[in-house]
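All protein chains but one are shown in place.
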């Protein structure tokens, strides 16, 4: 797994590639924690190149969602069909601190709407 | 199940009789909440007449222990062998916010020691 | 279950309501007496059956949906099967918020029983089997 931190418009964007599991999810947790410590209300997570995710990674995502829920949200970009299905099974698709976007353009649009309001 | 609230020395004492299960554990939760809202740091729970306990009741106990842990403890008095074993299985016997006493005399002694320190 | 060994069974069907958990425990008492379980093992079984039934009550969805409980007597083990008509689902966000006081049921069933089995019923529904060795 590889984790990179960059930005999309004003929001921190975490790009992950590879397989997220119990053995390496702490890297994802660390990336979330540093963006949240910097005061971000909205965090984006590009899952385009994530081929596998288990409850190790889901726990990291849930912890980030819990921190962001009251002031913003976590936006997952382009999860593959299996990853998206797993996020639904664990209930994230109905969590108001979590959003899924088909691509970066959709995410940018949501960032724009959030900054207007 | 029957729940009564009384006192032992300075500490609130909740006496329960009968079977605590998912259907009635909310009565126990309510009893804990009112003593904790009143500011108690130490709460006693007399389990002498409790013949059955499941995770409904255990959840109520865990919630109380979580509230008390940083400032005091919850003391369970005289659980029967099966109830005591269940409390051990769920890990309460190694929780520093929870104590088990064989009888009220033992509990009184611990109250005395806690108020001295 | 072993096909070579036909098992005797006792059944109970109740409305899926928390208030019926006490009746379910009386049924476990009866079964335990027939199977001559030690009182310690009977207590474990009562807790495990209660947990399975409490879950079924919570997740069976429909009001008053029937809950089927069946106790199978084998020569070397006793198996309780609890069947409901709801799909197995993960706890929602509200539930997950109740820090550390939920989610005890499945681990407790697994820790108390010799075997825990959770099956999807083809056509919808969940069946939980709890096994206690008699030997």
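By letter and in written order, the chains are A, B and C; residue numbering begins at 1 in each of them.
As a working rule, contacts are C-beta pairs under 8 Å (C-beta built on N, C-alpha and C of every residue); 3 or more make two chains touch, one makes a residue touch a chain.
Small disclaimer: the values here were computed from a predicted structure and weren't measured.
Shown chains touched by the hidden chain across the complete assembly: A, B, C. In the complete assembly, the contact with the undisplayed chain comes from B:62, out of B:13, B:28, B:62 or B:107.
Take subunit C: the residues that touch the chain left off the picture are 2-4, 88-91, 93, 96-101, 103-104, 106-108, 110-111, 114-120. The missing chain lies against subunit A, touching residues 19, 21-23, 52-56, 58-60, 62-63, 66, 81-82, 85-86, 89-90.
The chain not displayed touches subunit B at residues 62, 89-91, 94-95.
Simple rule for what comes next: only the chains that are shown with their structure count from here on.
In whole angstrom, the spacing between the mean C-alpha positions of subunit A and subunit C is 38.
Centre-to-centre separation of subunit B and subunit C, using mean CA positions: 27 Å.
If you average the Cα atoms of subunit A and of subunit B, the two centres end up 41 Å apart.
Taken residue by residue, subunit C touches two or more other chains at no position, since every residue touches fewer. Looking at subunit B, one finds that none of its residues touch two or more other chains.
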